[in-house]
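In what follows, a single structure is set out as structure tokens and then discussed.
The other protein chains are all here in position, but one chain of the complex has been omitted.
So, subunit A:
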Amino acid sequence: MSAAPRPAQLGVPLLRGGSGTPVDGRLAVVEDEEAYAVVIDDDVEDWLVRFGKDPEFPARAWADNMAGVLNARREGVAP
């Protein structure tokens, strides 16, 4: 048995399933030349996912859906 500290002992809780909402913050969609990005708390440096712009791909709809669903989950309301 290793005596090395586990992440939880370092103040970084180790989660394995059933962990609730994955982001503690409100998501927003920001646009640049190439993509729509879903970011945390309007911080463009703190993006989670980029949806690349392409006429064949509804990037804006994907981004809006992701942000809307997770914000609704956090707030406990139906999206």
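Going forward, contacts are C-beta pairs under 8 Å (C-beta built on N, C-alpha and C of every residue); 3 or more make two chains touch, one makes a residue touch a chain; residues count from 1.
The rule is simple: contacts and distances are computed from a predicted model.
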Chain excluded from display, named as in UniProt, from "Rieske 2Fe-2S domain-containing protein", "4Fe-4S ferredoxin-type domain-containing protein", "Branched-chain amino acid ABC transporter permease" or "Glutaredoxin": "Rieske 2Fe-2S domain-containing protein"
Chain not shown, touching residues in subunit A: 2, 4-7, 10, 12-19, 21-25, 35, 38, 40-41, 43, 45-54, 57, 59, 62, 66, 69-70, 73
